[in-house]
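With one protein chain withheld, the remaining protein chains of the complex are depicted in position.
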Amino acid sequence: MISDLRVMSNDEIAFNTYEMKLYGPAVAQYTMPGQFLHLRIGEGYEHMLRRPISIADVDLIRNVVTIVYKQLGEGTAWLRSRKPEDLINVLGPQGNGFNVNQYSQEHLIVIGGGVGVPPLYYLTKQLAKNNKVTAILGFQDQSSVFYEEAFSKFSEVYIATNDGSYGEKGFVTDILESQQLTNHPYYACGPTPMLKAIQNKLDGVSGYLSFEERMGCGIGACFACVCESTNQQGYVKICQDGPVLKAREVIL
Amino acid sequence: MISDLRVMSNDEIAFNTYEMKLYGPAVAQYTMPGQFLHLRIGEGYEHMLRRPISIADVDLIRNVVTIVYKQLGEGTAWLRSRKPEDLINVLGPQGNGFNVNQYSQEHLIVIGGGVGVPPLYYLTKQLAKNNKVTAILGFQDQSSVFYEEAFSKFSEVYIATNDGSYGEKGFVTDILESQQLTNHPYYACGPTPMLKAIQNKLDGVSGYLSFEERMGCGIGACFACVCESTNQQGYVKICQDGPVLKAREVIL
Amino acid sequence: MNLNVDLNGLLLKNPIMPASGCFGFGKEFSQFYNLNELGAIVIKAATGEQRFGNPTPRVAETSGGMLNAIGLQNPGVEGIIEKELPFLQGIDSPVIANVAGSLPEEYVHVAKLLNEVDRVDALELNISCPNVKEGGVQFGTDPRQAADLTSLVKQATNKPIFVKLSPNVSDIGEIAEAVEQAGADGISMINTLTGMRIDLHTKQPIISNRTGGLSGPAIKPIAIRMINEVRNRVNLPIIGMGGVASSEDVLEMLLAGADAVAVGTANFQNPMICKEIIDELPQTLMKYGFQSIKEVRNSRCLN
Partner (left out) sequence: MNLNVDLNGLLLKNPIMPASGCFGFGKEFSQFYNLNELGAIVIKAATGEQRFGNPTPRVAETSGGMLNAIGLQNPGVEGIIEKELPFLQGIDSPVIANVAGSLPEEYVHVAKLLNEVDRVDALELNISCPNVKEGGVQFGTDPRQAADLTSLVKQATNKPIFVKLSPNVSDIGEIAEAVEQAGADGISMINTLTGMRIDLHTKQPIISNRTGGLSGPAIKPIAIRMINEVRNRVNLPIIGMGGVASSEDVLEMLLAGADAVAVGTANFQNPMICKEIIDELPQTLMKYGFQSIKEVRNSRCLN
């Protein structure tokens, strides 16, 4: 689905990290956490590729979607310069999100790193309806931390920072260890090295990972975002079969 | 000189024709009618070429410059979409303008066609201080007419439209003829066929023409805007030697 | 307005089609519009066996364009026939199958199998893929090899063959003449220009294949020039492509000498683009004084 959503707000919530709220009738379809929006960048033809950004939260009553993004290159710089009332052309929701109905009355772990944290927020809100959730969120340093309070409304929260300037010093995997949380079904999103470390540490435990890959079309047509897989055809498309996949489905 | 000017207003004043007011300290330098501003278009690299637009009026007290442009292609479409408070990067004032001190107590004719009319307004205001000015302005049709009232404050005004929907039916040269204005020093700006017709009709009369040519640098460095000339080196650069040139200096 | 075009016997209801590799096998785009709207459907390259393509990253953005090095990932010609073509069964627009390979024998093998499939109306011989180590582009840079491959494949099939030319050559007209003489039914042009970007953080090429094919509006002036050059030297119908993103671009390409126009990269920016262009085309032609595609042909900008 393609639609123009209207910017409501666009605020820095941590170092170089922005939270944008957008509204429009299309948001009514954004029900599955883990899906992403494929955002058109700029006007004219300078930016031919859209940018994938995860859904961080949805208010289905007011038709407002929240995204959280880190400013890295030209595309996210353009997002940052959007002002309230501006329109952004959105393709989505795309891809395969997190299955939230698989568990109930379970203790579930959500593990996020950096800009992998946002999609876990919408997920946690939904999981927490029927489960106990523990969130382990990793950031570079204190200035990068966001959404701790938001998560704490629905879950127990542990923060790790690389330099120890906030929360525990180290990686999310250190917290899994120190808090003895290595036996619960998990949901993880973050940079590939983090996903790898989690896959190793939680080998044998049932889990879902959300992957990143550079995308062309974002709809499954161009084969840009292919990852090697243990499935029958030997590969998955992150934009269509993913971004969320079973932990052992992808060969990292 | 390069400076960012701030948009004050940007209004449609005739069919597809917009008047934009910009302000900034740099405007203090915009004293010579006939010079142009070389405007940067868009952000990033989609538009590598600036667009030349004439100075239509200057308020030296409030540092406000007025330009009038017709929306034709992508560059002028971008101008049209500018809103108050936006900044536009301006290179200028560029080129050689109209000499306003050559005459006094004379009856002078200014002849403009379409978007050739704007620079003549700032010129007329200055010429009228010491001279009698008659303005002959040609437009496609009634909907394209602008600035008639503005000119009438400083000059006698005749309007010609191609289809006769307003003023006299025909070309500016028809008015020169019908009003017997073929013996006065003149200043003309408009499409090349109009300039040619004027050069023919007013052969032998002292006059200045303002020319248009596609430009690269706009500062005299790239040789994009060269016209054949009767001068010694055999050519002029419109951006540097022009846009205003003596009537017989250029071979049309 | 009647937008029909006749490409040497291949009839299209309008001159617009997606470019190979940018539209998969059609299924994903059918959620955005009815594929019957399209003049034709060009599907992703088929090779003899299944291919897994290059390591990722396979795409990178550039100013006004993108690089890609997918590396001809596809389920193989038999996989395409069994799993992908059935979806297009109900569509009445012609299907053009893009044929690739490492050796001439592979092209011939693929062409033979596709020749048996009713749902395939024409073949596009991809002698210009810059993203695979063997085959592909080398056939497209040498007139002799291009001609030999064309006649070999021509013998293997009854379907019309469009030979897809590489722009990474000194003289594209020479290649076009060679494949015309070798019996091609038409020409597709241009494929991507070989390009590269380096990631300043890692100091390595962004595309893991090092180089990739440059496409998008950035290359349109090169496409227009090459199409015009070939139009002036060859009589075959030309499917033009390279940076088309609007109905104005289509008109420009038709005036340069194309008979039909394919849209590639622009599908990624706007998945609706082919349908939007088709809808706008009559208005755009009229705006510039044309009452028909035929009138555009008569105004072609020839030498």
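First chain written, first letter: the chains are A, B and C, and each begins at residue 1.
Keep this in mind: contacts are C-beta pairs under 8 Å (C-beta built on N, C-alpha and C of every residue); 3 or more make two chains touch, one makes a residue touch a chain.
All figures in this text were calculated on a predicted structure; none of them were measured in a lab.
In the whole complex the chain that is left out makes contact with A, B, C.
Across the entire complex, the residue among C:57, C:160 or C:217 in touch with the chain not shown is C:217. When the missing chain is restored to the complex, the residue among C:26, C:48, C:64 or C:282 that touches it is C:64.
Looking at C:27, C:112 or C:197, the residue that reaches the missing chain in the full complex is C:197.
Across C:40, C:255 or C:281, the residue that sits in touch with the chain not pictured is C:255.
Residues touching the missing chain, restricted to subunit A, are 44-46 (touch as defined at the top). Listed by residue number, the positions of subunit C touching the unshown chain are 62-65, 67, 141, 168-170, 193-198, 200-201, 203-205, 210-211, 214, 216-222, 224-225, 228, 243, 248, 251-252, 255-256, 288, 299, 301, 303. Mapped onto subunit B, the footprint of the missing chain covers residues 2, 40, 45-50, 74-75, 89, 91, 213-228, 233-235, 240.
The criterion applied here is as follows: only the chains that are shown with their structure count from here on.
In whole angstrom, the spacing between the mean C-alpha positions of subunit B and subunit C is 46.
Work out the mean CA point of subunit A and of subunit B, and you get 55 Å between them. Each chain gets a centre from the mean of its Cα atoms; for subunit A and subunit C, those two points are 36 Å apart.
Each of the following residues of subunit B touches two or more other chains: 44-46.
Along subunit C, residues 63-64 each make contact with two or more other chains.
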